[in-house]
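For this depiction, one protein chain was excluded, whereas all remaining protein chains were kept in their positions.
After this line comes subunit A, so read on.
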Amino acid sequence: MSTNRPVGPTPPPGAAGPVGLAARQAALVAALVAGAPLPAGFATDRVDAARRALLRKRAGEVARHWPLLAAGLGDAWPATFAGWAAGRPTAGSLRDGWDLARALRDRGTLPQLGAEELAAREAAHRYDGRNPPRRRRLPALARSGDAVALQLAGRVRLLRPTRR
C-alpha cells in the first residue's frame, strides 16, 4: 500500500473537490476514519450512520483480541472504544486494543481485568506503539497498575493478579 502521499485529498486549485476515483476514495475513507471533512454531495446522516457502524464493528473485533479488556469494561466497552477510536484510523485490532489499554492505564481508568491482560501482553511482546508488536526473546517482567506478569521462555504468568 502506498504511503508516500499525504492522507486525504489534495484538490487541484479551482476544483470543487478531489478528482478521479483514487482521490475521491481516499477522501471518503479519510472522512470515515480520520476525522477529515466529508466530500460534497454525500448524505451526511447516512455517512454518519456508516461511521458509527464501523466503530461498532471495530469494537467487536478488538474485543475478540482483548477479551479481558472488553469484559472489564462491561457495558461501557462499546462507548469507551468508540470514544477512543473516533477519528483514529485502525492499526489493526491487536494494536488498537493495546493502544486503548495503555491510554486507559495512563488515565487511571483501566479496569483490573484489562490491566492483567495488558501486563501479560507486555511481558510476552515488545511494542513501541508505532510498529507491530514483536515477541520477546528474553525473560521479562511487565507491570500495569497492580498487575505484574512474568514471561519465561514464552510462558506468561501473572505474579500479582490484582484483587477482585
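One rule holds for everything that comes next: a residue touches a chain if its C-beta (ideal position, glycine included) is under 8 Å from a C-beta of that chain, and two chains touch if they have at least 3 such contacts; residues count from 1.
Going forward, contacts and distances are computed from a predicted model.
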Complex minus one chain; that chain's UniProt name from "Lactose transport system permease protein LacF", "Endonuclease", "Phosphoribosylformylglycinamidine synthase subunit PurL" or "Acyl carrier protein" is "Endonuclease"
Which residue from A:90, A:109 or A:131 sits in contact with the chain not drawn here? A:90
From the list A:33, A:101 or A:120, which touches the chain that is not on show? A:33
With the missing chain put back, which residues of subunit A would touch it? List them for me. 1-3, 5, 7-9, 20-30, 32-34, 40-43, 46-47, 49-50, 52-54, 57-58, 60-61, 89-90
